[in-house]
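Every protein chain except one is present and positioned as in the full complex.
== subunit A ==
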Amino acid sequence: MMADTHVDENGLVLAADGTPLKQSLARALRAQKIRALLLIAPLLLFVTISFVLPIGEMLMRSVQNTAGTEYVPDLLPNVVEEVQEWDPASGEMPPEPVYRALAQDLATAFENRNHTQLGRRFNYESAGMSSIFRKSGRRVSNWDIETDGPFREKFLDIDEDWGDIEYWATIKANSGYYTTSYFLAAFDAQRTSEGIAMKDPDQRIYSKLMIRTIWLSFLITFCTFALGYPVAWLLADLPTKSANLLLILVLLPFWTSLLVRTSAWKILLQQQGVINDFWIALGFTERMSLINNQLGVVIAMTHILLPFMILPLYSVMKTIPPSYLRAAKSLGATNTVAFIRVYFPQTTPGIGAGSLLVFILAVGYFITPELVGGADGTFISNRIYYQFSSSGNWGLAAALGTIMLVVVLLLYYIYDKLVGVDNVKLG
């Protein structure tokens, strides 16, 4: 090495080709960095297209004010302009120019077959608006904008709901390209002519669902901890050979298809299933209802997520020398004190990792609650799926998804700080 380097007149160390050594090293380092990035680039590009952009699209959908494929202000350009002059708090119906603008926009929308989409969009905000849009489309298309005015009376003739100030307040509030109304709906709030207000307590479904999702996930995390801790401790304590044998009993469920495990529980827990048959054989007369309720979800999900608790706990417990417990006992600690003061504190990293992992996975669960949850055991995921499969309110689905994503990413961040994502191990 020394033979290749020499020092120039300014005292700079030079590499073999005459460039300063520092510069040459920097160049080599840069080449290494570029090489590493080039190796990662194809995957990064792939993940961006197949995963990151879709997530971004969902985030956008939660605030975009669209009806069908078009933005609402593009479908109602004249109404949007005129309605700005009108103040819902005045308690008066919008003036004639607003109705005239509505006649113009609705006629165009009817031609392009967009008026029902518009009605559906506003119906998400105020029930009943779908029908007035649908009803008015054809009638309005026969009017002549120049000669047939005034239009207010004509609209009130079609349906007197066109005079409803709340409906017009909804149109005014949702006249921009972007809207917060999906997020308001996701938090069970709505915009009225007097401003933002919570919905009636009996209509607050989403906050109830979020609380239930978090509470059940918490309960499941606790159950996996209560069942996983003793098993992990036994595994860490046994000689490696027998521990590996018992570990198969943990890994086999971990590897078995999620649907298989869910269907197993569905079959076992049903009224005429194996567990209830056994219960009757024991001499009880009442069959238990173990499925299509929260109990079923907790039982099945505890079973499914238990390996995610046992494996991190086991890997931490394996590193704790058994001599620590013996030392504590020889210093006079009872079994309980030795466990609480010496063993347990050393297992907390494993508890943290396992609990966070189980909780993150549980919050987003879909299949198991859908199949064994019944009416009162469903999670927020099931509601999001419902918006896709039946209700069609994609904006609300996106808003609910965004809220869930924020919660999960927050937990992921904590997990990363605590465990480090590059320390995740499988099996």
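Assume a residue touches a chain if its C-beta (ideal position, glycine included) is under 8 Å from a C-beta of that chain, and two chains touch if they have at least 3 such contacts; residues count from 1.
Note that in this section contacts and distances are computed from a predicted model.
Asker: Per UniProt, what's the omitted chain called: "Dihydroorotase", "ABC transporter permease", "Thiolase family protein" or "MxaK protein"?
Answerer: "ABC transporter permease"
Asker: Among A:Gly195, A:Pro230, A:Pro345 or A:Gly392, which residue is in contact with the omitted chain in the full complex?
Answerer: A:Pro230
Asker: Pick out which of A:Leu29, A:Ala89, A:Ile196 or A:Met288 touches the chain that's been left out of the picture.
Answerer: Only one listed residue reaches the unshown chain, and that is A:Leu29.
Asker: Please identify which residue in A:Met58, A:Ile145, A:Ile165 or A:Ala333 touches the non-displayed chain.
Answerer: Counting the whole complex, the residue in contact with the absent chain is A:Met58.
Asker: For subunit A, which positions touch the chain that isn't shown here?
Answerer: Interface with the chain not displayed, on the subunit A side: 29, 32-33, 35-40, 42-44, 46-47, 49-58, 61, 227, 230-231, 233-234, 237-240, 244, 246, 248-253, 255-268, 270, 272-274, 277, 303, 306-307, 325, 335, 360, 363-367, 370-371, 381, 384-385, 388-389, 394, 397-398, 401, 404-405, 408-409, 412, 416, 421-422, 424-427.
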